[in-house]
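Here the complex is missing a single protein chain, while all its other protein chains stay put.
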Amino acid sequence: MLLTGLWALPMLTAPLVWAAPSRRAARLLALAASSAVLLYSIWLWGPFSAEEGLLRLHESGAPGAYGLRYHLAVDGVSLSLCWLTAFLSLVSIVATWSDERPNAYWAAFLALEAALMGVFLMQNLFWFYVFWDAALIPMFFIIGLWGSGNRRRAAFKFILYTFVGGLTLLLGLVGLVALHHQATGAWTWEIPELTRATASGPWAPYVFLAIAAGFAVKVPVFPLHNWLPDAHTEAPAAGSVMLAGAMLKMGVYGLMRILVPAFPALSAAALPWAAGLGVASILYGALCAMAQKDLKRLIAFTSVSHMGFCIVGIFSLTPEGLSGAALQMINHGLSTGGLFLLVGFLYERAHARGLDDFGGLAQSAPWFAFFFAFVMLSSIGLPGLNGFVGEALSLYGLLRASPPLAAAASLGAVLAAAYGLPSFQRVFWAPPGPASRSPLVRDLTFREQAVLWTLAVPIVGLGLFPKPLLDLVAPAVQSLAQR
Amino acid sequence: MSPLPAAALVLLAAPLAALAFGFFVTHRVRPRTTHLPILASCAAVAAASLALLGGALGGASWSGRLFTWISAAGVQVHFGLLLDPLSVSVLSMVAVVGFLIHIYAVGYMRHDAAFSRFFLYFHLFFFAMVGLLTSDNYLQLYLFWEGVGLASFLLIGFWQHKPTARAAAWKAFLTNRVGDVGFLLAILLLFRWTGTVAFADLFSNPSLLSSQKAFIVGFLLFWGACAKSAQFPLYVWLPDAMEGPTPVSALMHAATMVTAGVFLLARSYPLLERAPGLLPFIALVGAFTAVWGAVGAFFRKDIKRILAYSTVSHLGLMTLGRGGGGVFPAVFHLIVHGFFKAALFLCAGNVIHGLHDSLGGAPTATVDDAGGLRASMPMTFAAFTLGAVSLAGVPPFGGFWSKEFVLAGAFGTPALAALGLLTALGSSLYIGRMLFLTFLGRRSWQKGHAAHAHEAPPVMWVPVLLLSLGGALAGFLAAPLARLLGVEPHHASHTVTALSIASMAAGFGLAWAAADLAPGGEPAWRSRHPALLEAVESDFGWQPFCDRAAGAVAGAARFLGDIVEGSIWDPGTEDAAAAFPALSEVLGRRARGILNDYALLMTAGAAGLAILVSLCF
Amino acid sequence: MNAELVAWAAASALFSIGTAFLLLRRQLVAMVVGIELMVNAANILIVFHAVRRADPQGLAVALLALAAAAAEVVVGFALILSMRNDENEAPESSHLRELSG
Partner (left out) sequence: MTPLSELQPALPALSHAAALTALCAAAAVCRRAKGPSVLPAAVSAAGCLAAAWAAAAASSAQGPLLDLDPAARLWQLLFGAAALLFIAARGALTWRAAALLSGSLCGMSLLAGARNLFMLFLGLEMMSLPVYLLIHGLRPDKRSLEAALKYFFTGALAAGFFLFGLAAYYAGTGSMTIARSPEASPAAALGVALMAAAALFKLGAFPFMFWLPDAYEAAETELTAFMATAVKAAAVLMLMRVLSLGAGAVETLALPTLAVLTMTFGNIMALRQKDLQRLLAWSSVAHAGYLVAAVWAWRRLGGPPHAAATVYLYLGLYLAASAGAFLALRASGARTREDLPGLAERAPLAAVLLVVLLLSLGGVPPTGGFTAKFFVLWDLWRAGSPLLAAAVAFNSLVGLGYYVGLVRAMTLDAAPAEPRGEGACPRLGLRAAVIVCAGLSLLTGVMPGLRAGLEGLLK
């Protein structure tokens, strides 16, 4: 029952929150639930480290026919992602703590958190996929109902585009199980068994491509990314935090948990293509970010760039690259989550997100300027903050795999400075334009500062002391790289 | 390598404590007093570094590891401090010069509204610089390297309302990032080939790296150093960095930050030694930059830009020294240069401060605005002269000795010697011109501001004087520094000394001629050669080239962001999805709903099945 | 053997005529006639083969098929008769055009 509680708790409280008598009661219940989940997930660290072996805290239901068992387990990577999800859910609930949100808003976040936890815990492909698609529905309503501007179109585009990935992934997963049956004659949907035998056969490359494409849409990787800017631009602040902070990690986690272990030979063979696409994501994302006029679209493209580092780290198939990717997932969640919160606060105050809508905020809102600079620096990979460590390890992994690509990827750091600092200068330093909405922007309230400080502490902490997290993911990464 | 003494910990702890206290307490409660904890921490760091210097002179050196930073499978990096003669010597110069400039800044920034914010940024730089000098591995050095870059971004852009300051700050950070990419790649390659980046492991058995690999890593390190120490290709940000307040220009863009690159090259001397062709190349780039800077300095009018180009030139000299003569000439010139260049910059600060009211609050002044300030600003004049003669290399002042060792090293190859002497001539030329125009001469085109310029308050001219004295007397540091670094100083032959003195004298003569021969000498000459002037103003097209390159990248970004993403790829996928409803519309209109058609289709279907069966029966 | 051929020929001819009625004629009543023809065509075949194999089940099937066809016609006419149109001409399939797309 240990792990089931992790996803069942938010899933069960979601309807209660929805049916709560008053909005205030709903918010308080949601706050209680999400903090309980966070504390519970951190408490899990005890039993987790007590056990041995790669996958721990196993928990499975009755062995159904054909291996369709309800089976949960967790390793270093998924536990850290559970922490990230729980932490970001709590942060997004506290950050948007206001009265005009209806009960369904809080229920949607709890449902989203439950679905994400499910994805990171499930070891059975059927259940993995159920939670994978289930996560889309709350996010569809979060973007669609409480977003801004043309949220309906963005939500519709988001869910359809992600279903394209989802259905390709479903085809791939079923194909993987069929290939495994051809190879070993046994039917199983258990990820540990599936990844033990290497799938081969005439259909193997197509299945590999289908699964890779399915996950690539979610990551997103360069050509399949254009649902992200629209979804982020229209999502509410907390929605963007969860979308960028936790949902993008489903794709990367899928690659690490299913694709690479199931097809070690093909992953190695696909290195130039996959790493090439990763580098393309880094450079394309950064360049597009430089050209954006809307702050949220800019941060959305930076996410494409950062996720490119994860892809590069994974497909280098080196332990350093993989631990870099695992670390980058957590770091990106924190820094981009912070950025989206800040832009959300801006939008709350001035109902505008354009770079040219603001100016000279450093004088009128110094705390705003401090936190925005702090999180932006972490996002562009300033050493000493958390962004750098993940990127450096991923680059190192890529260097071991193919030096020219590593050189190209390292250009991403220059482009990062090129999109990070000018936007900061435009909004905070440059004098306000005639139609500027800066006067509307009053400085951060105590609650908002508290939320941002809780984000800033891990940002610096992981930047200077990433060792505990690296040790946590080391065994999982080691087994991945050995294949 | 004895374990870390308490003084070593003070080096980092004091600035951190001051910053934390300043940021969380004084900046909030009483912003006018933020400089007090910071000055205290400067004093502590200066005392600690001098104590360490004493110990180091006695032959001691310390190193120790504080905690493990990154430990992925192949990448093991620790956070540690290394205090060997090289780092202690440079650290002492930085601490002393930094302390004096902090005091100067109290006076200079007194009237600025963001007084406390300035000191927080200023001390953040100081902390990063101390960290950089004392780190015991490349990755930690890289961390403080970028920290220094960040501080320079914040300080150059300190006067946020000025568009030129903002552009300069961004340009500085971007150019530094271009260099840092090379530095990062060097670090990653080191991990790749040797599995470690700690100086102790790397330099204890140099055979780890083959010469070819050492060349690649060395070159990349040099590329990083070029950005930070404003060597030829990547120096473009330094002249613009003068947009920042003068203490910033003095401390960072003259004495300490820009020397980080030279320190990096000095720190990795065993690595560079293993790469055969690298050192001469570095020397050549250094020499070329030296001449390039000198030419730039001579033609500028803005007093801070003249000093900026002079810094570029002297950094070139240090690199030349490093390439030609080894560690000692470079470090010695670095230290001496730190003193007199800081003094010169602070004198310029005094001049600007003095002329502040009459220039209508402009942050900088040109040699034309100044002129004949000898009477009204005696102390600044004295300090400036001391600094100038030391820079030009007039014996027996500090600059002469350090330049001697650099030229001695350079005389191995004729090209370097020629460039070295040219630089010697150039430096005396431009510093002479600046001295005569600013302090001595009285020309008609002067705007007559000299009359009511007033001397800076003691809190400003005392540190300036001390610095210029330090610069002048630095010559006597040669012997102890050599003993500290454990290297036999290679004195220049008498011919070399004679040649350098001759060129220095020639420089001064020419400066006197150019500056004061004819009352309208300079403006007349400028009007006659507009093309030449324009070429020099834009560094022979190199500055516009860099701006165009940056523009090209921004253009590519706009192209990708607006055209490819905005109007081709994004709408493309949406149109692909919209194809289905369109097809549905076409099909829908054709289905008319007539019963006979239904029956016809059904019969066709059944007939098709029947035919199929009979065909392949 | 040619008896079987004759039977098949007759049945298929009748069947195709019936289908043609349904496809081409516009009056609904004529289409019902077409349906009857198709059923009778099938009955011809069934009866012929039942007799040839002396299998009483076939005959029973033919009989019941007639009954089923009768029921079908009854339902058909029930629906056709409830079609009321003012020009009181014979109900045609062209009147049934409202539902489409």
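Letters A, B and C name the chains as they come in the text, with residue numbers starting at 1 for each one.
FYI, a residue touches a chain if its C-beta (ideal position, glycine included) is under 8 Å from a C-beta of that chain, and two chains touch if they have at least 3 such contacts.
These figures come from a predicted structure and were not determined experimentally.
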Which displayed chains the hidden chain touches across the whole complex | A, B, C
In the complete assembly, which of A:L68, A:A183, A:L411 or A:L440 touches the absent chain?
-> A:L68
Residues on subunit B that touch the omitted chain in the whole complex?
-> 577, 580-581, 583-585, 587-588, 591, 593, 595, 597-599, 601-606, 608-610, 612-617
Going by the touch rule given at the top, which residues of subunit A touch the chain that is not shown?
-> 62, 64-66, 68, 126, 129-134, 136-137, 140-141, 144-145, 151-152, 155-156, 159-160, 163-164, 167-168, 170-171, 174-175, 177-178, 181, 203, 206
Contact footprint on subunit C, counting only the chain that is left out = 4, 8, 11, 15, 18-19, 22, 28, 31-32, 35, 38-39, 41-46, 48-50, 53, 55, 57-58, 61, 64-65, 68, 71-72, 75-76, 78-80, 82-83, 93, 95-96, 98-101
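Definition applied: only the chains that are shown with their structure count from here on.
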For this assembly, give the contact graph shape among line, ring, star, complete and other.
-> line
Whole-Å distance, C-alpha centre of subunit B to that of subunit C, is 98
Between subunit A and subunit B, what is the separation of their C-alpha centroids in Å?
-> 37
Touching subunit A in the complex, subunit B uses residues 67-75, 79, 139, 142-143, 146-147, 150, 153, 157, 160-161, 163, 166, 169-170, 173-174, 177-178, 180-181, 184-185, 188-189, 191-192, 553-554, 556-562, 565, 569-570, 573-574, 577
Within their complex, subunit A touches subunit B through residues 157, 160-161, 223, 226, 229-230, 284, 287-292, 301, 318-320, 323-324, 360, 362, 377, 382-384, 388-389, 392-393, 395-396, 399-400, 406-407, 410-411, 413-415, 417-418, 421-422, 425, 428-431, 464-467, 470-471, 474, 477-478, 481
Within their complex, subunit B touches subunit C through residues 588-589, 591-596, 599-600, 603
